[in-house]
Every structure is written in C-alpha cells, then in structure tokens.
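Left out: one protein chain. Kept in place: all the others.
Chain nomenclature is as follows: A, B, C and D, assigned in order of appearance, with residue numbering initiated at 1 for each chain independently.
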Amino acid sequence: MSLGVDPQDQVSSEALVAAVPVASTKEHGKSPSRIAFDRLRKDRMAIVCACVVLLFILVAVLAPLLCAIEGQNYSDFHTELVDEFGFPTIGPNADHWFGVEPKTGRDLFAQWTYGARPSLVIAFVASITSSVIGVVLGLTAGFLSGWVDRTISWVIDFVLSLPYLLVAIAAVPIVVQVAGGVNALTPQDNADIRFFVLIGVLVFFGWASLARLIRGEVISLREREFVQAAKVIGVPTRRVLFKELLPNLVAPIVISLSLALPAYIVAEAGLTFLGVGLIEPTPSWGQMIAKATTYYQADPLYLWLPVVGVSALTLALSWLGDSVRDAFDPKTRR
Amino acid sequence: MSSTPASGTPLLSVRDLKMHFPIKNTDGLFARKQVVQAVDGVSFDLGKGQTLGLVGESGCGKSTLGRAITRLYQPTSGQVLFEGTDLAGLPEKRMRPFRRELQMVFQDPYSSLNPRQTVGSIISTPLQVHGLAKGKEIQRVQELLERVGLNPEHHNRYPNEFSGGQRQRIGIARALAVEPQVIVADEPVSALDVSIQAQVMNLMEELRRDLGIAFVFIAHDLGVVRHFCDRVAVMYLGKMVEVGDREQVYTAPQHPYTQALLSAVPDLGAVRGVPPRERIRLAGDVPSPINPPSGCRFRTRCWKAQDICASQEPPLESKAEAGAGHSIACHFPEVKESLVAEASA
Amino acid sequence: ACGTPSSNNKQAGGSSSDTIGGAQQKATDESAKGPAKDIDGAKKGGTMTVYAESTPSTFDPTNIYYTDGNQIAKLAFRTLTQFDIRNGKPVLVPDLAEDLGKVSADKLTWTFKLKKGIKYQDGTPVKAEDFAYAIKRSFAHDVFDAGPTYQLSYFKDADTYKGPYTSGDDYKGVETPDDSTLVIHLKTPFPDLPYYGTFPMFTPIPKAKDTKQKYEQNPMTTGPYMWQSYNPGAELKLVKNPNWDASTDPVRHQYVDAWDFKWGGDAIKSQQQVLASQGPDAAAVEYDNVDASVVPQLTGDKKAQLLQGDSPCTIVEQMDSRKIPLDVRKAIALAYNWDEMNKVSGNNSLTSAPASSILPPAVPGYTKFSVAGLTGTGQGDPAAAKAALQKAGKLGFQLSWYYSNDSQTSSQLTQARTKFLEAAGFKVKAIGVPKAQIRKYTGNYDSPVNMLFSPRGWCSDWPSGSSWFPVLFKSQSVKDGNSIGELMDPALDKKIDDISALPLDQQAAKWGALDQDILQTYVPALPFYYDKMAIVIGNKVGGAVGDPTQGLPVFTQMFIKS
Amino acid sequence: MFTYLTRRVISAISVIIATVIASFALFFIAPSDPASAICGETRCSQQRYEDIRKSLNLDRPVTEQFAEYAGGIVFGRDYTDGGVTQHCAAPCLGYSFKTGQPVLEQIGSRLPVTLTVVLGASVIFFGVGVTLGSMAARRRGTSSDRALVGLTLVMSSIPYYLVALLVFLYLVISFPILPRPGYFPIADNGPVKWFLGFLAPWLVLGIYNSTSYTRYSRGSMVESLSEDYVRTARSKGISERRVTYLHGLRAAITPVVTIYGLDIAYLIVSSIFTERIFDLPGIGNLVLQSFNNSDLPMIMGTVIVGAVVLVVMNLLVDIVYSFLDPRVRLS
Partner (left out) sequence: MSQTSATEATSSGRPQTVTRARRVTNPSGQEPFLVVDDLRVEFPTADGPVQAVQGLSYQLPMGRTLAIVGESGSGKSVSSMAVMGLHDMRRTRMSGSIKLGGQEIVGMSSQGMRKVRGDQASMIFQDPQSSLHPYFKIGWQISEAYRAHHKVSKKVARNRALEMLDRVGIPNPQRRIDQYPYEFSGGMRQRAMIAMALVNDPKLLIADEPTTALDVTVQAQILDLLNDLQKEFGSAIMLITHDLGVVAEVADDVLVMYAGRAVEYGTAQEVLASPSHPYTWGLLESIPSVSTEHEMLRPIRGNPPSLVNLPSGCSFHPRCPYVDRVSGDQCRTELPELVRRDQLGTDASRCHLADPRAIFTAEVEPGLA
C-alpha cells in the first residue's frame, strides 16, 4: 500500500511531533526568534536588567520633567552655595536632591539626569546606524563575492586595523574644524558638533566588525542547501538575500547590537573623560567623572553619581546582551 | 515499473559535461592556478519517467554533476540539453522557465530547509516565484503536504518541529510544487536511519510511479540505487566508468572498479547461507582530482592495469558483448563470474 | 613677561598675609660676591623631583621667556646679572659680569666687565665673544620666536640685523674689545638693561657649539647643574656641573645632587602625591598653584608644605576700546559678578587677591586705589549696568570673545559671563576654540570679537613699571600684539614716554599715578586678580622660598632635609 | 603557507599605505593651518608665517607635498625652518608642531613605557585568565564555576577606566596600599623602584583584563573538552589531569593565544586610560598631550604607528597561529 496516503502514517507523524525532542511540545508555529524571545522572557536576570535599562531611559527622557519637579535646571550657577575654595556648603536637600556641583554650584540632580541623555542617545544612534551599515555591507560582500567582496573586506580590514582610540582623538579636532568656521559657532554648536563627531567615530569603527561577522555568516549560509534550493527554484537574488538570508542573520545582528550598546556607552563616557568627547555645556557623565576626580575625597557623591550611572547602565546592558546571546544561542550557555 | 528506455529525444541529455573548479595553490611563492576536475566529460541520456542512479566513492563528482545539471554551477563546458534546449549557457533570466522542469532534492534534511520560514512559506516560495496557483497557494501547499504524507495542518510550523524524515518530505514537496519533469536527488536518504530511509524511498517510488517524474538519483548506497533505478552510472574521479541498465551493472559488471565496488558492499548473504563471493579489495585511496592519473584514471588501483592504461584514456563505449545500453570505459572489460554468483540468487 | 603657558587656567602667586605686600623697591647690590651665603640647616645630596602640569615650551636660552623656563634655567645658565632673593625681596647682583654695567654719557653704550676663569661644564673657558654671539643669536627671531624682544627695540641696528644665521656675524650692536669686556650699543636709552641682563638670553653660547633648534638638547652650561637628559614635553634631568665654581657665584647653591623635572602629569594628582610625601615625593615640588580641591588637606603638619609667595602678575578682563565705547565699558564693569568669576575660576585667598589696579603689589610703584566697579570684588549690579547701558542708548550691545571650549574652567567662565552680561541687557556671542589655539585667536586684534584679547594678564619682566606701561598701553602695543584695551591715544603715549625718560628713582610713583589715571579715564580692562604663588612641597624640601620676580620657588637654594 | 604569508604581508602593507594616505589627507581636509600652528603662540609675523609655509612646502601642489611626505617615510627627509635644516631619518612621519622634533623620535622615546605596561599586564591577565578559565571549565556547572563566571561578567561590564580610576583614587592616594605608580627608568632608579612604579598599572590592567581571558579560555576549554579527541585521550587511560591540561588545553589555548596577540596590540594603542590615570609618560599620554596642543603631526604619527602595531601584530598572530595549528602550517 502506498505510504504517502497511509492514514496510519498520518497518525504516526502526528505522534512523532511529540516524540521529536527538539520540538516544543506545547505551541507550534513559533519562529526561532520567537522561541529566543520567549526564552529571554523567562530569564529573570534579563528581566531585571531590562528594567534597569528602561529606568535609565525613563530618567533620560523625563529629565526635564524630573528637574521641573525638583525645581532646578542643569545650567544655573549657584555660587552662593559653594565656599571660597569651591566646595559645596550644602549636601543633598529638598532643593537640590543630590546637592550641588563644586565651584559652580550647579544642581547635581539635573546634571545627572541630563547626563544620562548623551550616553543613551549616542549609544543607540551609533549602534543602530553601525548595525545597518554593517549588515548591508556584510550581506553584499558575502553574497556577491568577487571584487565587491574583496573591496569591502579590504575596507573592513583597514578600518579594523586603525587604532580606534587614537583615531577618535584625531578626528575630534579635525571634524570640529571642518564643521564650521570657528567664528560662526556658539558654545552650544560646538558641543553639538562634538556630539555628532562622537556618533560618527563610533559608527565608523562599529560597522566593520559586524560586517565581517555578517559576511562570514553569509558565506557559510550561502553554501547551505536551502539557499541552493532557492536558487534551483529560481528565486531572484534580491529575494534570496532578504527573504532567505537576512532572517537567518537575526541572531548575530541582535547579539552584536546588544553587545554594541554597552560598549558605546563606555566609549562615549571614556572619550569624554579623556577630554576628547563631549564638552560643556552639554551635561554628561564622562565630564562629571573627569571633574569629580579632584573632589572625590571632599565630595564623594559628586564622583559616585556618574560612576554608578555609567556602571549600572553598562552592567545592565552587558548582562542583557549576555542573556540575549544565550537566548539565541543556547549552546554557549554558561 | 518496467524499465523500458524512452524512445525519441531523451528528456534530459548531458553531453561531455565538464565542471572544473579553479583553486589557488598555496605552495610556492606564486599562486599557480590549478583546477579540480570535479566532473570531466560526462554524457548520459535520461528519458521521461526514467531513473538514473549515480554511484561512486566520495569526491568522485556526483554532487557536482547534479549541481551542474541544475545550473547551481555554471558548467565549464559541455551541454545540458533539456528537451533539446541547451541549458548550460543560458543566462539566469532565460533559465527561469526551465527551473520549473528541473528540480533538486538535497541530502541534508537540516540545512536544506530555511529554519526561519514556516513549512508553508518554504513550499509556497516556488509557487510565488513562478506565479503558480495564484490565490490558492495555501490549498496547493496543503495538497502537497498531504501528497508527501504530512499533516496539511502543519503548514504553519517551522522546520525545527519536524524530524529528519519529515523534513526530507518537506524538501520533496518543495521540489514537487512546480510539477517538474526531472528531479535531481542528491543523496536524499543517506542522512536517514534505515527505517526512515525506507519511508522516504517509498515516497519517491510513488511519485515516480504516479507522476512520471524522471530522477537523477545520487547515492553511495549501492543497495538503494539498485532498488530505485532503471539505469545505473558508476563514476570514478570525475568520469563515468560504466553505465548500463540496473541488471547489467549489478549482475554483469565489466569495469574492474564497478566490480570492486560491488564486492566491497557487505551483505546479508552470509547469514542466509549464500556461498561467499569473491572479494576484490582495492588498495589505497582515490587520487586527487587536481592531478588525476593519466590515461585511465582507475589504473593506479587497478589489478589489470597495463601500459596502455597509462597512456591512453579508454572511451566510454558500449560493448556489443555486454548488451545494448551498457557502456564501459575500460581497455580490458570482462565479466567476472565469481563475483556475480550471489546476485542472481 | 607672560606667565607660564598654563596661567590661563591655573592661577599663580600670592603672599602670606591677607594684605597685599608692599611694593618692592628696585634694589641692587653691585658688590655682591660669591659664594652665596650658606642657608641654615642646608644639607648636600639627594635628587629633587619637580612636577608641573604645563610644559616649559623651550630650554634654548635664547628662546626662554616664560617664567617656568626662566626659573629652571637659572640652575644651569648663568647670565650677566641675576636676582638674589634676600628676605623675599629681589636684589639685582652681578653674575657673570663683575658689575652691573657701566653706561656711557649718551646712555647708548653699556660696558660689562666679565668675570675671569669661568668655564663651561666641559671645562672650556667662557669668552666674551660667546656673550656677543648669544646676543646676536637672539636677533634670529624667526628661529627663536618665543624669546624676549627688548633687544629688538633698544639695540643698535635692530631693524636690519636678523641674527647670525642670515645676517652673519657682523653686528655693530655688540663688541668684545678684549676677552673680559662686553660692549653693547643701543639706539635708544635703556636704563633697565642690567635687569634685562638676568634673562637666559644673556648666557654665553660658544658659536661652535650652536646647533640651532637642537641646542636645547645639549646646551653649554655655566651654572651648578648641567643637562643629563632632556625629553621635550616630558622630562628634564640635571646633574652637578663639576666645572661650576661656587666662589664666583653670588646667588646659586649646589646642595642637591640631581634634579628631575617631570611635566605633563595631572597637577592635582601630583599635588596630592607631593603632599603625601611618600618615598621620593618627600623631596619633590609641584610648582603649579595649589588646586582648591587640595586645600582642605592643608591642615596640621601639612600646613608647612604650602609654600606661598608673591607673584609679579595681574590678571585682567580686557575690552577692546576701539570697538566698545567708553560708556559701554563702564556698564560692563558694573555688570561683572566677581564673586562668581572667582569661584568658577577656582580662585581663593591662597592663590589670588582681588585686583583693583594694573600694577600688582609686588612691583614698585604699586599704589592702592579703587575705581568704582573695578575692584575685582562684589556680585555686580546688572540692574545698574542695564540702566547705564540704556542711558548710553546701547541696549542689546553685542559683546563677543573667544574661549577654550575644551577647557572646563574657560567654558564655565563663559557661561557665567554670558549670564550676567545678558542680565544686564547685553547680547553675547562667545566663540569656542581649542585650548591649544586660543592665543592665536585672542592675539589677533583684528578678529571679529571685542573682548578678552590677550594678554589676559601681565607679569613684570623686572620690578618696574617700565616693563608694564610702555609695553601695554602705547599705541604701538597694538601693532606689537601686547596691548591691554587696544588704546591708541597719542596723549597717553606722551605721558608714558615722559615717565620713561625720568631717572629710574623717580619713575615708580609716576607709574602708580598713571595706573589709576588709565583705569579711570579709559577703562581698558577690568582688573580681575593679583596672582599669588601657593604651591605644595614635599616634607623634606628645605630652603624653599618664593621668587617674587617669577612667582615661582627659588630652585637654586633648595636642599633636601634628612 | 608561504604564499599565504606573502599575501598577508602585501595586504598588511596596503592597509598601512592607506592609513598613511588617509592621515595625510586629513591635514588637507582639516583647515588646521599647520603653518600658524608652528608659528609661535601669539606673535607671528606675516613674514615668518610665509617662511614656515614655504618650509613645509604648503605653497606647493598637494601631490608634491604628498610625494615629499611619502618620500620621508621611505628615505627620510630634511626640514628647513628659519634657515635651519634638520634631518629626519628614514621612516619620517614629520615634525611636531610643538617641539619641532621628528614625530617618530618622540614616539620612540615613549614606546618603552607603554610596552612595559602592556606586556607586564599581559603576563598577568594571560596567566590568571587561562588558569582560572581552564579550572572553571573542568568544574563546569559547579557553584564555584558559576560564581567565577558571574564575577568575571560583572567585572568586565564595568568600564575599565572607572575601575582604574577608583583603584588609583582609593588604593593609591587615599589608602596607599599600592605603591605610587610612575615611570622610574631602571638605569637611574634600580629595578625595585622601576618595578614598584609599574606595579599598580600592571595589577589593575592585568586583573581587569584577566576577567575576559577567564571567559575566553573557559569557553574555549569547555569546547575542546567536549571534542572527540579528548574522549579518545581519555580512552587511552591517561590521567585526567593530562587529558585536561595537555590534550584539552593544547587545543583550547590556540584561539586564546590569537586573541591574546590582538589584545596586546589593542592595548598598546589604547593605553591612554592607563597612562592618563596612572600618569605614565607613554604613547597614550603623548597623544593626549598632542591633542591638547593641537599637534596634528604628532597625532597622525601615533595613528600611523598604532595602525602599524595593529597590522604587524595581526600578521604575527597569523604566523604564530600557523605554528600552533599544524593544519594551517602545512596546508
């Protein structure tokens, strides 16, 4: 009798779904990404980290509101609240929730909440932009091969063999000068330019490693039989790229995105700390840290506020990234 | 089914097909361009509804041949004639209509399905690409699933929810979607367990019988080929060394390599009281296809090799004494009675 | 001279009492002879480490003009004359010269008798022509562009002679009639020449050893110490010069075995270290002014580690009198919130005192007076300023300046100024430029801003108003790029010339009066603060005193306590 | 193998050339006006300004200037300023605006410090990381393993410069547990002082980075311990220790060593934080100083040198890798 239409076989193939160990027995029709996200949702650590990140995002977004409630802003000087040597004469109180900054007497709570903004904005904008560029170039290089691949690969090599910190330092003054005749710029313009330079530098160095990763993935996927099958069917190249390959790159993309975020926050604050990143009057954690190192003994809160901000945010993001990787790639589970 | 060779123009005709891969040699200062002669001048015909089995050792070019036929590779030279049209040189655009006629089933049930697509969308992709069953894709997908023995309700599941055998069925359904005339099956069952393998074999048998699809069936399991195919071609190092009807090749092999290959297959005869056959044990391994031996490529492992084998390449020609449609590429073909004793039992 | 390059952000100077120390008199002691008087408790031996954040730009004696380089150079380069700091007061004494120079009747020829038997560190004798060569070399101002420039305006043929590299050795301005006589010819009288003689450009340089820009790597020294190694921007190491003869030197000692100057480290960190005096830091000096954040640690024993002294510098807020009308300048003065400016700058009583004059208290002629609004104190009165501005019909007058956008202090000061100036009805346009280039912008008087040009302050080149007013307030100062207020008033020029022509001993009081006159009449700048020296030293540093001529410690008298 | 290396060398050189071109191009893209940068700080006469422009060949076409610059790298070149000619030997990357000295000379004088810091720390992080990592891999799943993994994760998530800064502030300054960092050349100060001066940066950089090495080597080790050949080794009846530390580690260490090589290069070009925080006169501080001085040739010089370090190290790692992995060596 014919097996194909054997009713018995129908039964057995039903039964078999339960028998295949890899299959989730309860729900069907879940894409691998869905499964990964479900896994992530069950990871308590991931949820806690996501909440922390969310909290910081809220603080950054609601900074004006929070400061309005406090009744302060980040730019007003309160020199009457510091003594002759610049030390604050007041601690945290009802007017200034976190106290005031040495020397200028600016409100620390406002500085801190606004300081969360550049970190988050730069990290998100830079990581998303660099991911898009990385994915597009990686896909192109990997799939097209030939001279396109060679060119892109060379550029990747080139970018990756530039010393990132040094170039970041070199780029800032150059771009600032390119950006406009010095005489045309207000202090705010200057600060904004630094902001975009920082994003640019991070993107410039960020895309390459993802592109390399994606290229490698594409090359290995390209040899996978389902891509061959698509070709045999006559699926056009663009469709192969975006419908067959791209969905299979979700895991590396999500993972690298989740690792890029904390890395960029660290980079932003680090460059700013060195004095080559953001500048006054943009409030930022990196600047606060740099300024506060001189006051760490007399005014530890001033130092610890931004330190805790940067650390907690990167810690939460890194752990979240780790959980994301585990969720997408359970083999590497700790 | 009887194995009458098709008359008239064959459905698929391969003429002197060559597939050479350029590789970079990494020895020495300057990279010398070398080629892997993965397939080197292969010809055969395939009639409607016919099945041709391709057997041979690993690396002899079976998959490459299959891929060159389906134009996954652009053949180096030679022709692939489908109903008289040469596909070998066709640009991809003009190739598109022929893709409907010529499909492929792959070996690895895990990598041949896109893990990010539902079974439904995997099977409907060919429909969309070729504009088939417009508006009724879901019905068609369910029909196909049913055809290959899967529950049609499962079209919205992902491949990871299926077992190896079921996945292979999905792959077959995908190939069937465009109603092809020829399916190139590259080791479709070698990754499966015996019991599952038999299920899939049965399915293919059925398709062939019901739909009249012709198969180029690649396998290294000689038993499977023997079971499934009308004609069998034996490949060695990119060349066909022997081709003929199943009975001819299995019961009266004339090429020493075919003989050695067949005698190496372990079988159940021993426990069934069949007298042991003579065994030919080949020494050594298959030479590299980068620098194949001159003349007859098998001569380095052949016990019958003589000087002529090194200097002159034996053509694949039908020998009158061997029977119609039975061709052998050997300077000294002969039937070894001691070898075939068991096969007739 | 200008302060150290860092004096823009770090403040310098200060005296021990709250009241500004009285003006020093121009003191000279022609009879001073070596060896210098021993210091009580002085010990020999050890290595002294000296830290500073900003780097002396050069150690080529011809090129040194900044106070830091100048002060360090005294350890190695002997000059015609030198200051001996006696009880905190500078006394001009002969150094390599036998006397303080003899001037001819027409005041245009100076003759210096030179000491005999002076040797370079390699034992070769110092010759008079080496002094002549050094002076000729100073005319190569294209090569040694940072050096002092008085010779360019006072010396004979200064406009035609371009130094030995381009114009050859034939220069009529110097003569060496014999091996121990140096004759200098002037084109205009220069009574302060003996003071000018303290500058390192008057150290002898043998022509054969001149390697131009490379000379600073291996200079010929005559002082108690000589080069061991020099890594520009990072480190200078000095060791004892065996051919220095204490008996010829009235000002220098050779107590310490070696000096190790380290630049570029963070000032605050270095100060912390010196204050902690762990290991080698006990014998260390950090000569940047003490940071406010370190001040709370200066209690108990550590109090002794603060070295205070006077500094010959005044810091001002300049206004371009060509672009800002007088009544507007006066309105600006009303608006200034000095308390905020001081706090944001990090000024405090250790490092600064509010300024109300151009001349600092350390310079003879300093007169205490007070012009309304120009006292460097108070919170300003934006309302009054606004009223004044309105009265002048200049409401919304635009004020603009350059600031260093990569310096926190500079940016914050700009924010502060912007606030109170805007409150007083001004429009403000502040332009941020990199710290490293700020002087290029502020030094260009033709740039499209109208405030805060350089110099931001001025330090005496020698204790006299003559190193201030003729340099800063004459019309030609604008051309020279050394103007405060960009005043170009022939009447003022004449007043200054008249005082300059007076005998030295009559000048001081006149300068003081002129100071008040200028501030009252022209308001070319708002006096901000007088600089003071307040630095930290290791707890084993002995003999540390301040040098009021430089606003820095006197290195030549330091020793290491056991 | 040989061709492979040749090809790698060629591509490395092409990258370096591109870096040189790019950094040269930046001089021109940026209206940084090198002449005025060199021309003193305040008073720069038009005459002198023009002289400098001439001496820098800024009045000549860009291509000619580049030829001069590139020539300087290959053959060295002369530099004339104010009638004084200086020679800059073969790989000449130009002159500092600030000090007028050849860029490479200055970098060369700072390099030993940076190398000492990085290499010293690298010994620590490699040793500690690999030891802890392979121990954790052997005890995979135990609570001590999990604790270690968690700890390394926390550590490596906190930015390095914060860790270094806090250690410096609290353990060096406030509670002087660690000796004061600084560069005291052996020749002048003897090895003890030299050693103590580097101790704090070594420890901080070393221990901080060891966390990621613990993770790498643990992961690599876990993987290699699950390989078939480890099972084979075990089936021979050799001791478990030998199985782990010879068979397992031998395979696990190879990828770690390559990361190690690249990391050393990376740390050399990014030692800015360490040097800035611990006040060490290395390359990083030089760059920072040059940045503050707008000393473009110096910055570009360090970028080029940094790129060379990275490229060369990459190459070196490839070569070393081929020695570590016979499959690569002989293929």
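The definition used in the following text is that a residue touches a chain if its C-beta (ideal position, glycine included) is under 8 Å from a C-beta of that chain, and two chains touch if they have at least 3 such contacts.
This is a predicted model, so every value here is computed, not measured.
Undergrad: Using the document's definition of touch, tell me which of B:132, B:196 or B:310 contacts the absent chain.
TA: Candidates B:132, B:196 or B:310; residue touching the omitted chain: B:196.
Undergrad: Identify the residue among B:265, B:290, B:308 or B:324 that touches the chain left out of the display.
TA: B:265
Undergrad: Which of B:174, B:226 or B:297 touches the chain that is not shown?
TA: That would be B:226, which touches the missing chain.
Undergrad: Touching the left-out chain: which of B:40, B:161 or B:205?
TA: Final answer for the missing-chain contact: B:205.
Undergrad: Hey, which chain B residues sit against the chain that's not shown?
TA: 1, 57-58, 163, 165, 193-199, 201-202, 205-206, 209, 220, 222-224, 226-228, 246, 250, 260-261, 263-273, 279, 281-283, 285-286, 343
Undergrad: Determine and list the chain D residues touching the chain excluded from the picture.
TA: 141, 227-229, 231-240, 247, 250-251, 254, 324-327, 330-331
Criterion: only the chains that are shown with their structure count from here on.
Undergrad: Pick the chain whose C-alpha centre of mass, unweighted, sits closest to the average of all protein C-alpha coordinates shown.
TA: Closest chain centre to the overall C-alpha centroid: D.
Undergrad: Name the chain pair with more contacting C-beta pairs, choosing from A-B and A-C.
TA: Result: the pair with more contacts is A-B.
Undergrad: Between chain A and chain C, what distance separates the C-alpha centroids? Give it in angstrom.
TA: So the centre of chain A lies 50 Å away from the centre of chain C.
Undergrad: Using mean CA coordinates as chain centres, what's the gap between chain A and chain D in Å?
TA: 25
Undergrad: Which residues of chain C are in contact with two or more other chains?
TA: In chain C, the residues touching two or more other chains are 406, 434.
Undergrad: Taking each residue of chain D in turn, which ones touch at least two of the other chains?
TA: Each of 276, 292, 294 in chain D touches at least two other chains.
Undergrad: Which stretch or stretches of chain A touch chain C in the complex?
TA: 75, 77, 79, 82, 84-87, 102-105, 173, 176, 182-183, 185-187, 190-191, 275, 279-281, 287, 290-291, 293-295, 297-298
Undergrad: Where on chain C is chain D touching in the complex?
TA: 5, 55, 57, 140, 142-143, 145-146, 165-166, 212-214, 231-235, 237, 262, 264-266, 269-270, 272-273, 276, 278-281, 406, 434-437, 439-440, 443, 454-455, 480-481
Undergrad: Enumerate the contact residues on chain D facing chain C in the complex.
TA: Listed in rising order, the residues are 36-37, 39-44, 47-48, 51, 81-84, 86, 98-101, 106, 109-110, 173, 176, 179-180, 188, 193, 276, 279, 281, 285-286, 289, 292-295.
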